[in-house]
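Note that one protein chain is taken out, while the other chains of the complex remain in position.
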Amino acid sequence: MAASSRTALVVSAHSADFVWRAGGAIALHARRGYRVTIVCLSYGERGESAKLWRRPGMTLDAIKQARKAEAEKAAAILGAAVEFWDVGDYPMRIGDETVFRLADTYRALRPEFVLTHSLKDPYNFDHPLAAHVAQEARIVAQAHGHRPEVPVIGAPPVYFFEPHQTEQCEWRPDILLDISEVWEQKRRAIEAMEGQEHLWEYYTRVALQRGVQAARNSDRKVTHGEGYARLFPQVTDALG
Amino acid sequence: MAASSRTALVVSAHSADFVWRAGGAIALHARRGYRVTIVCLSYGERGESAKLWRRPGMTLDAIKQARKAEAEKAAAILGAAVEFWDVGDYPMRIGDETVFRLADTYRALRPEFVLTHSLKDPYNFDHPLAAHVAQEARIVAQAHGHRPEVPVIGAPPVYFFEPHQTEQCEWRPDILLDISEVWEQKRRAIEAMEGQEHLWEYYTRVALQRGVQAARNSDRKVTHGEGYARLFPQVTDALG
Amino acid sequence: MAASSRTALVVSAHSADFVWRAGGAIALHARRGYRVTIVCLSYGERGESAKLWRRPGMTLDAIKQARKAEAEKAAAILGAAVEFWDVGDYPMRIGDETVFRLADTYRALRPEFVLTHSLKDPYNFDHPLAAHVAQEARIVAQAHGHRPEVPVIGAPPVYFFEPHQTEQCEWRPDILLDISEVWEQKRRAIEAMEGQEHLWEYYTRVALQRGVQAARNSDRKVTHGEGYARLFPQVTDALG
Amino acid sequence: MAASSRTALVVSAHSADFVWRAGGAIALHARRGYRVTIVCLSYGERGESAKLWRRPGMTLDAIKQARKAEAEKAAAILGAAVEFWDVGDYPMRIGDETVFRLADTYRALRPEFVLTHSLKDPYNFDHPLAAHVAQEARIVAQAHGHRPEVPVIGAPPVYFFEPHQTEQCEWRPDILLDISEVWEQKRRAIEAMEGQEHLWEYYTRVALQRGVQAARNSDRKVTHGEGYARLFPQVTDALG
Amino acid sequence: MAASSRTALVVSAHSADFVWRAGGAIALHARRGYRVTIVCLSYGERGESAKLWRRPGMTLDAIKQARKAEAEKAAAILGAAVEFWDVGDYPMRIGDETVFRLADTYRALRPEFVLTHSLKDPYNFDHPLAAHVAQEARIVAQAHGHRPEVPVIGAPPVYFFEPHQTEQCEWRPDILLDISEVWEQKRRAIEAMEGQEHLWEYYTRVALQRGVQAARNSDRKVTHGEGYARLFPQVTDALG
Partner (left out) sequence: MAASSRTALVVSAHSADFVWRAGGAIALHARRGYRVTIVCLSYGERGESAKLWRRPGMTLDAIKQARKAEAEKAAAILGAAVEFWDVGDYPMRIGDETVFRLADTYRALRPEFVLTHSLKDPYNFDHPLAAHVAQEARIVAQAHGHRPEVPVIGAPPVYFFEPHQTEQCEWRPDILLDISEVWEQKRRAIEAMEGQEHLWEYYTRVALQRGVQAARNSDRKVTHGEGYARLFPQVTDALG
């Protein structure tokens, strides 16, 4: 890894989550030179591909391929690398080998920050599980006794992106990220998700609402926004 | 107000609160050129001057003068201006004239941020009241119909500083502010509060604990810290 | 009151709140024969009329008249009666005479349900105050010793409509009301609020998002929705 | 399944839970023609059969048989079907085969609503686990890729019935169900649980308290009630 | 005050609250030699005397007298002194003179503990107000500058007794007080409240439920209990 290169890690339960929920943050930081890596734990092949399953003759493998192609296209638009770990979905199950693989990813990337799902979601159990494993692998990567020959990581902040129905998930935005300058990119990435067209306008409206709120909570001009909750306190030397 | 000048506002219930709870933030921003204004709603003459009341022949006025002298000395050490509004304490009562006076102060200063007490404190009712009036005056100062001839303010963030027993006050640090570089100044300001010597070591330990935690939540070297809770979401265009 | 007539009460802090937040519920129940009465505690003349204040030569009275005309037009579109109590705003202050007047309104109307603001709102202190007085007057109206010559009311449920930034207000929708059939009416009422055109699209998007969520939480087709939080448990004899 | 038939599903950790906690709802809906199916994940043979274990010569199998007989008698009194899945208790452990079996049950029944335990209970870990599996199986049953040849279910509401010590379980009644008309049936079902006679009066008093509260929160006459918490928002087109 | 005498203070919004909610604690500590003083801020004459208001020819004064007689009888049965401050109810309003009077009462009694209402109650606004004034007066009584000629008090613990619908009031029992030995006395005090006979059985059942729970949370035999929430942490030198 070049010393000049800053990195970020996105842990996404299904192959499209990173687009709706963090596409703006990914594009924004990629544009500033961050190397952003997205780990899709599954393709969302069983639980988030309803439209594809309605096509005649569909198989699990065919759906995975379709989902993969969409996600790769979206990641390319956003300027990020994407990996597919194919652990299965609905229900997602995470074994220790996945925890350790993710811990190794933390150590290899040494991310400046991590984006993942909210801690609760009564509509979707895979999302909180992805958040859980993102946290647990981070803790393992900090442990000196885990593969002691590889340097431990520090304490990258973890941000939880916005779930589909925020209030039911006890999720509150601690950060309103101004994604105005990359909105057009995010919208194109959204349109790459052909299998979930019913969500395009929904998440476009989310971006507009968060944009209005960002403007209202600051003196900035903002047209589009993304909300994030913090897991840990922010460490800073300036409040202004 | 010169265009180059950035400002901050501190709303303190009693004349010493700003020292223990926000002395580091004040000194840090003063050092960077902020004009910081501290409003002490009261002197804490009835409820936070136990040591002074033990002196023979003490009167309310004499205590107010002693408290004022201490607070002025501390403010000078920290590099901030201080005002004493003398509204009374234990119990503090806030009339509309105080709300409007504070709204006018907001408009005159146009602060980049505001520091005040936590929203709850079962040990102290003046503290949450000061936080309430700091919020309400901010809202009035945003209203176009309040003294329409004076420009409204934008949306300065509000930070709640640390109460004496955090967990009982439902206060959680969203920010750990690195005050290492101004700690020596804060300690001198603390020592200016001669009437409350029993708190010197307590708040020195608070600074040390928050320093350790700040280091643990980041990759910074931090020796002393201050904790703040956010009232509103942070608006930013960078997560890194 | 004729036995056939069912009533509902809406307690709105400012003269436009009922439109954005409860216009659908008002139109829906009006269409079903409810006599809906809206009490606007103030016109929002100081704090929610920024656009009007930018017009040259504006006075407080002129703004009140403009706001009144808009709200009357909106109420007529929705099919409801509206009263303006003109208690002032930013900051709103409620004296006992207002509490008793509202208690008398409860007894005169005997509403089947009550709509008002959320209990918390760090952006707006008038809204929670309106909710507080709506609750307190309801309790007074239940007291046998308050004007004992007038029959007490029962226990009408209270619903809190959606604030501008839900998560910061600790507001969660317990009910998603399907307002699809009256959406066109609500949109016309929204457009009657000429002084707050910047909110038209915002609250249109809110209605669309709540519509999607209502469909997702049920087997109904819903295009537009409104969210409500319950203050009291629902009493029913059917869960289906 | 006949088109005319409406169904409901009850997921009970141990074989008696459904009686104390949901007997009224079961009887009420059975009386109205619902086909109610109760899944008892275990018999409560280890942890909720203290009285039976005090009998000399008892074995695990004998206790299971006694518990089964009691629960079948109670279900018959309430008018519901009951299944015993015998997964074990204290501690209960749920494998994926149980999740999938329950998902298939959802699809076979297509329930209009689901009753299960509260999400937290520091006195009893089997109860929250039963609630967890009831939720997870519902989510799996909604996934198009899970057994794609069987139609997915919609979004039946989930209600959490009352735990033994509500406040310690962070359980709050969002619904007070009027079970007055079936109380006598519920009491007979309670008396069928011979192994837990110490709970008969406790849950009779619970029903009386919830009845008083239901009357107080409405204008209905109610003598006996049951409390339920909602997991999801209610979708409706009427607030009255 | 004799050195041997220990005291306790009960702050009750209406003249009967102390009976239902704290009768057991009062009798228990009176029996052990505590001098217990009950302050009834009002008689509950407007809002908690429905049955009396139904009698023909009733006046506010007559109801106050009836309520006073009942409360005096109950206090005598429990072994406590009772004062009636007659500040009015529904809505209760507390002026500073009442806060200072209560602060003086704290200093005169120097109670070992204080009992009052819960901090929230959506059904009753007088109750939380009584709790608020009980807290605020305690804080004033601790202030050295308040009537400096009278010794300040220490830090007596404050316990919140059980509201009518606990879960809606966010009240949770931190303490289950075993009142078995004084139950018969409490029941007689309850029966002294002739104007609220509809509550006799309700609160008898509350005592039985709390008794069962107390037994379940300990190895004690308990038949009747009372629940209390703590405002402050318990200070002790033993966990056993």
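For reference, chains read A, B, C, D and E in written order, and residue numbers begin at 1 within each chain.
Please note the rule applied: contacts are C-beta pairs under 8 Å (C-beta built on N, C-alpha and C of every residue); 3 or more make two chains touch, one makes a residue touch a chain.
A quick note: this is a predicted structure, and the numbers were derived from the prediction, not measured.
Note that the absent chain touches A, B, D, E when the full complex is taken as a whole. Here the missing chain is touched by one residue of E:Tyr34, E:Phe84, E:Phe125 or E:Tyr203, and it is E:Tyr34. Set against the missing chain, the residues E:Gly23, E:Pro91 or E:Pro173 yield one that touches it, E:Pro173. Residues of subunit B that touch the chain left out of the display are 123, 164-168, 171-173, 201-202, 205-206, 208-209, 212-213, 216. Listed here are the subunit A residues that touch the chain not shown: 96, 99, 135-136, 139-140, 142-146, 148, 152, 231-233. Annotation for subunit D: contacts to the undisplayed chain at residues 45-47, 49-50, 53-54, 58, 60, 63, 89-91, 93, 122-125, 168.
Everything below uses one rule, namely that only the chains that are shown with their structure count from here on.
The pair with more inter-chain C-beta contacts, choosing from A-C and B-C, is B-C.
Multi-chain contact residues of subunit B, defined as those touching 2 or more other chains: 232-233. All chain pairs that count as touching, in label order, are A-B, A-C, A-D, B-C, B-E, C-D, C-E, D-E.
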